[in-house]
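What follows is a single structure, and I will ask about it in a moment.
Every protein chain but one is kept in place in this view of the complex.
Right after this comes chain A.
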Amino acid sequence: MEQKECDKLLDYYNGILEGEEKAEFEAHLKECSACQEELAEWHELTSDLPYLSEETEPPLGMKKRILTNVTAEDAQQVVNEKPIGAAAAPIQSKKPRAWMTGLLAAGLLLSLGTNAYLFIENDKNEQVIEEQMSRTFKTVQMSSDQSDSAGVASMIQEDKTMKLVIQTHNMTALKGTETYQVWLIEGDKKYRAGSFTPDKNGNGAVVYPVTFPGEHKWDAVAISHEPTPNSKQPKGTIVMASNL
């Protein structure tokens, strides 16, 4: 039996073990001095290997993104612990997401914890634009029961591109790097579909070209309140959502 646990050391080192198996091994590791020594040996034997990596230039803006995200996450935790000023209050709801439909809630919540790494930022191609609309496929109303925020989401075909158009009003004012982020939802996957900040009257809109590769059957559209414009998956509170 003991021998069997010891044999798992290398897979433990490589992060293969999960859940119960990992916990069992860690318990074993605490007791087994041979494994402790061997683990130290593996660390020692491999400690130079990272330096085999070719020097690679980080992508543009990485430093700013990372430092903003790292410290903003922190700020968000603080917000959650002690709710701040009135501006954010309607969004920091006491019973968050209670209004969401079952399907949508499942879809959104399931993967809040999992990390699907979807898309890199779409940067600044998401702005308030007046569009010539040609064919409207679908239009749904969106509203929040936590605040007066409401909006309309439409799928529009223009030339050969499908565009998602979102118009909102009575949006709660944002602070600092906070952003409203639009998501298209398919099953339990969420795709970034533009972000916006409302004007001083609480109006905000987005036109987003839906050009994700492959076939998609969108189930829903949602808007979340994010701590920074960089969330690759929803981190903040869902403000409103609607099935498509």
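Observations, loosely collected:
Simple rule for what comes next: a contact is a pair of C-beta atoms (placed from the backbone, for glycine too) under 8 Å apart; a residue touches a chain by one contact, two chains touch by 3 or more; residues count from 1.
By our rule, contacts and distances are computed from a predicted model.
For the omitted chain of this complex, the UniProt record lists the protein as "RNA polymerase sigma-70 factor (ECF subfamily)", which is one of "Oligopeptide transport system substrate-binding protein", "RNA polymerase sigma-70 factor (ECF subfamily)", "Succinate--CoA ligase [ADP-forming] subunit alpha" or "Ectoine/hydroxyectoine ABC transporter permease subunit EhuD". In the complete complex, the residue from A:Ser33, A:Ser53 or A:Asn201 that touches the missing chain is A:Ser53. Chain A meets the missing chain through residues 10-11, 14-16, 43, 45-63, 65-67, 69-71, 73-74, 111, 114-120, 189, 212-213, 232.
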